[in-house]
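For reference, the structure is listed below as structure tokens.
Only one protein chain is missing; all other protein chains are in place.
As written, the chains take the letters A, B and C, and residue 1 is the first residue of each chain.
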Amino acid sequence: MVSKRHNPSALKYFSELTDREHAIFEAGVSLGAIFHQLVGMPVNLWKKEELERALSNAFCTQPFRADIEIKINAEKIARGLIEPYNYGVITPESLDVKVIVEYGDVKVKARMRWIDELGYPLMYIEDVT
Amino acid sequence: MVSKRHNPSALKYFSELTDREHAIFEAGVSLGAIFHQLVGMPVNLWKKEELERALSNAFCTQPFRADIEIKINAEKIARGLIEPYNYGVITPESLDVKVIVEYGDVKVKARMRWIDELGYPLMYIEDVT
Amino acid sequence: MVSKRHNPSALKYFSELTDREHAIFEAGVSLGAIFHQLVGMPVNLWKKEELERALSNAFCTQPFRADIEIKINAEKIARGLIEPYNYGVITPESLDVKVIVEYGDVKVKARMRWIDELGYPLMYIEDVT
Partner (left out) sequence: MVSKRHNPSALKYFSELTDREHAIFEAGVSLGAIFHQLVGMPVNLWKKEELERALSNAFCTQPFRADIEIKINAEKIARGLIEPYNYGVITPESLDVKVIVEYGDVKVKARMRWIDELGYPLMYIEDVT
């Protein structure tokens, strides 16, 4: 694994953290960012894959993100009866996001998805290696 | 031109407006929506065209939008010195947006772009036919 | 009524529009902006009035807004079973917004609210005087 780190000017701000903690912090930033930037975004259901790919690539360029997969659940977007439009907006229920952060030698898999049992979109860490 | 209108249930809310006024109203909604949804969005500069196309298609499915062209000016995004990342976020300065709304028999071309003379991103109507 | 207009440098971009059309355009911008900036915003239900007032005042400083009243319907926000938290996020269903725009001698009352019959939040013009 390539050992990714901040540039030296930024590194001093993270002296309190281990690489593992730093990767976990960045995973949190990524999920918070994705949720709050995207909720409310219109979705063209005929071009949903295009939007998912473009958004995934956009958020993946934030530092230390190795891979991001943003999926929009078409059945859970807010959708009106606007015939003949196939249109809705992204809701908390509709986002399913996987983020892989690499920092130093640590790899963190984080996830955000709606969990019916809880009634809200949970952001959590699936795996750290 | 196809005569696009609201479904009958929504139409009663617009009895005060001519088709021309209605189209101008929708153009305003579109520009306000695009600015406030997109400012802050990360941009991967190597995949800028993909993002511009996906966002244009997403906002174009809102009602009565006939065409939307969202361009992100790479030189005006907020970009840090994060080598080797080619990353930034959308700013008010960086958006150049063209919206075409069709309502009834009216076609409105609206625009949002940064105007140096004003020092802010102006939203305005370029043409009504 | 005070005759509010753009500064001279901006005025040339609006030569196509009557004052009435201009006011209608600005009302559209305002509603699009409010929806897309606020959906996803956390709400502290014990301090809902404080948030409504601060957001109303913030959006009211955009040009030509004479009055804005943003209400958040506590029963329609996305709220999880997170005891003991009294927390949720703003959804399309939960916003009820009144905007008054004044341009020249024209006054426009615009509205955004969820309409069950339609299944989406309608933005429309209630009155022009």
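Here is the rule we go by: contacts are C-beta pairs under 8 Å (C-beta built on N, C-alpha and C of every residue); 3 or more make two chains touch, one makes a residue touch a chain.
Since the structure is predicted, the reported quantities are computational estimates derived from the model, not experimental observations.
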Fill in the blank from the handout: Only one of B:A10, B:A27, B:A54 or B:V89 touches the unshown chain, namely B:V89
Practice task
Against the chain that's been left off, what residues of subunit A make contact? List them.
Solution key: 7, 9-10, 13-14, 16-17, 20-21, 24-37, 115, 117-118, 122-128
Handout entry: Hidden partner chain, residues of subunit C it touches
Key = 7, 33, 37, 40-45, 47, 50-51, 53-55, 57-63, 81-83, 85-87
Problem - Absent chain, residues of subunit B that touch it - result: 35-36, 38-40, 78-82, 89, 91-93, 118-120
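Going forward, only the chains that are shown with their structure count from here on.
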Completion exercise
Computed over C-alpha atoms, the centroid farthest from that of subunit C is that of chain A
Problem - Same or different contact residues where subunit C meets its copy subunit A, judged by the half mark - result: same
Completion exercise
Rounded to the nearest Å, the gap between Cα centres of subunit A and subunit B is 25
Fill in the blank from the handout: Chain centres from averaged Cα atoms put subunit A and subunit C apart, in whole Å, by 29
Exercise for the section: Would you pick out the residues of subunit B that each touch at least 2 other chains? Expected result: 7, 33, 37
